[in-house]
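Heads up, one of the protein chains got dropped from this complex, but the rest are sitting where they should.
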Amino acid sequence: MDKDAFLARVDRYHRDGWRLAIINTTSILPAEGMDGGAFDISWSFASDQLIEHVRERVLPGEEVPSISTSFGAAFLYENEMRELFGVNVTGMALDLKGQLYQTSTIVPFAPSAIRARLDALGRGDPAPKHEAGAKKA
Amino acid sequence: MKRTVVPMGPQHPVLPEPIVLDLVLEDEKVVDAIPTIGYIHRGLEALVERVEYTEFGYVVERICGICSFMHGMGYAVAMEEIMAVEVPERARWLRLIWAEMSRIHSHLLWLGLGADAFGFENLFMHCWRTREEVLDIFEKTTGGRIIFSVNRIGGVRRDISDTELAAIVEKLQQLGAGFAATARIFETDPSIRHRLSGVGILSREDAHAVDAVGPMARASGIRMDTRLTGTHLYDRLDFEPVLETAGDCLARVVVRVREISQSIDLIRQAVDRMPKAEGAPIEVKVRGLPTGEVFERLEQPRGEVIYYIKANGTKYLERFRARTPTFANIPAMIKLVKGCDLADVPNIIMTIDPCISCTER
Amino acid sequence: MANPFNLPMVGRSLRNLLSRPATRRYPSETRPHFAGTRGTLEFDLDTCVFCGLCARRCPTVALTCSREERYFAIEQLRCIACGVCIDLCNKDSLRMSVDAPHVHLHTGAAPGDPRPGHQEWHQKPPDGSPPVPGDAAGGTAAAAV
Partner (left out) sequence: MPMSLFKRSPWILHYDGSSCNGCDIEVLACLTPLYDVERFGVVNTGNPKHADILLVTGSVNERNIEIIQNLYRQMPDPKVVVAVGACACSGGIFARAYNIQGGIDQVVPVDVYVPGCAARPESIIDGVVSGIAALEQKRKRSA
């Protein structure tokens, strides 16, 4: 991701008085040409009735700058991102150092962890479509 | 000055649910607070891998036992958007009515817990006694007291007859009239004023800076309410959010007290304006597999909730995410706790109306 | 200094003293149940055709159904009373009751001990071989209060 352009865009939202609505991460499972999977991170900003999303695709280990200097509430989302997904967020205003959730599984939502759980269930991805059709009978 | 760290929680008399705050004290003043959660973390969002999208709504409902209706509704609405389902109008009205009833029940519950936190047990009992009447209506119409399982993708599972609706409005208005006396106590009792007035002030600017939502933001004078977007039929009702400007604990109590009467009025309006169409369809059959993604916003009793759903054309969703109002209000809580007296911490924590099981999912 | 005579709670408290208590004297006095209240899942062996639809769609995996063995089981401790199975059942073999015992006692920790809340049913196989020993009538371990 282009960090400078991203931070400039976030800063514009901040200056225009938008508030941070949600930062959401989705894991993209490992696939051809993307062995470690990836993360789709979207930062959503709201102003009155409007909501806009900034989306970036980052690879595991890639540095994601924190926006907690402009949006104070971001630190909670960012700690969560790091703890549950293993996203490498840098420069958080309040770094909880992995003490937020303390899950039994390390980074349970990381692409590799999801892959491992799906494999244990014996499910390839995507799930075969005929299976769903058969259930309707 | 010597600094002391006092861990508060996970089991603490004022906290109904486990959360830990490491309070850094200088004498009696709190200078810092570090939150730790995770005692209720279940990993609910990862259950999308195991529960099919048709049944996942029942998992979503169990994010929280207080706003369970809203969670079920949010999931259903979001899935309907992904699958481009046109929901029968009657189902949408019924959802609105149940949603506003959830608000009444949640606020009454919170007012009780809040009263208990500032040492007014008598009021706690009063609020919960009133709340039981709302629960009775819920049980009669949905079959459950706390978890309703009444939402389904494509509509709702149960209808309420028109006579029943009229009876509900009448019952709620009686409840509102009876509650007015209790409401007056909250607003005027000198002991409550002493305890809450001027405590934990969140200014308008701060509320904006920490992205507070719901009654928390409205008590600081921010006109913010997802119902204003007019989705979920709120555009057909006359609605103006309850605002207070003081931003202290008392303002947050008063906002919730007044929102109870507002919700009763919204239900009355809804019953007046919905078509009298008993027996009209309340559900459409949903077939096929969902593809796409959606962000869905809803105003819960505690504030704005956002659902994100990504579906990839299989019967299992790829990602489900709920950003619950308490999650958004925790930065505000930390902001408020810093600089207050240790004895005020329980009140401040309570007035954000924390729902930890929502926060941790 | 606030007005010491401003005591809005007093009226309320006096009224409470004079009015009837709100408490329902459970268990001697039970709350009337509304029609359609969800409760404990009940199964009717006679109508079931063992299609297994309910067991496949149960979000908590509380139901087990085997067409070959003509076997059906409910884990009452897992059931969340969502009603998915009841909606799916074409034969109306499942329903909810609020009168069933609501408490299950611990029944022992040895491997052979019945599991609390586990109910199972076996149907006589169609070929006429003797039914599986056990109880065709119903639950094994639902201890009532």
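Order of writing sets the labels: A, B and C. Residues in every chain begin at 1.
As a working rule, a contact is a pair of C-beta atoms (placed from the backbone, for glycine too) under 8 Å apart; a residue touches a chain by one contact, two chains touch by 3 or more.
What you see is a predicted model, and the numbers here were worked out from it, not measured in a lab.
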Chains on display which the left-out chain touches in the complete complex: A, B, C
Touching residues (missing chain, whole complex) on chain C: 21-24, 26-28, 30-31, 40, 59-61, 75-82, 102-106, 109, 116-117, 145
Absent-chain interface as seen on chain A, which is shown: 102-105, 108, 117
Interface with the unshown chain - residue positions in chain B: 10-11, 13, 16-18, 38-44, 46-47, 50, 58-59, 62-66, 68, 109, 112, 124-125, 128-129, 132, 144-147, 355, 357
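Going forward, only the chains that are shown with their structure count from here on.
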Centroid spacing, where centroids are CA-atom means, of chain B and chain C in whole angstrom: 28
Whole-Å gap between the CA centroids of chain A and chain B: 25
Centroid distance [mean C-alpha coordinates] between chain C and chain A, Å: 40
Per-residue multi-chain contacts in chain A, two or more chains: 135
Set of chain C residues in contact with two or more other chains: 57
Interface residues, chain A side, partner chain B - complex: 17, 19-22, 24, 26-27, 44, 48-49, 51, 53, 71-73, 75-76, 94, 96, 99-103, 105, 108-109, 114, 117-118, 121, 123, 125-127, 129, 131-132, 135-136
Chain B contact footprint on chain C (complex, rising order): 2-3, 6-9, 11-13, 22, 34, 36-38, 57-59, 80-84, 87
Residue ranges of chain B touching chain A (in the complex, touch as defined): 34-38, 41, 43, 45-46, 49-50, 52, 208-211, 224, 228-230, 287, 289, 295, 297, 304, 306, 308, 310, 312-316, 318-319, 321, 323, 327-328, 330-332, 335, 360
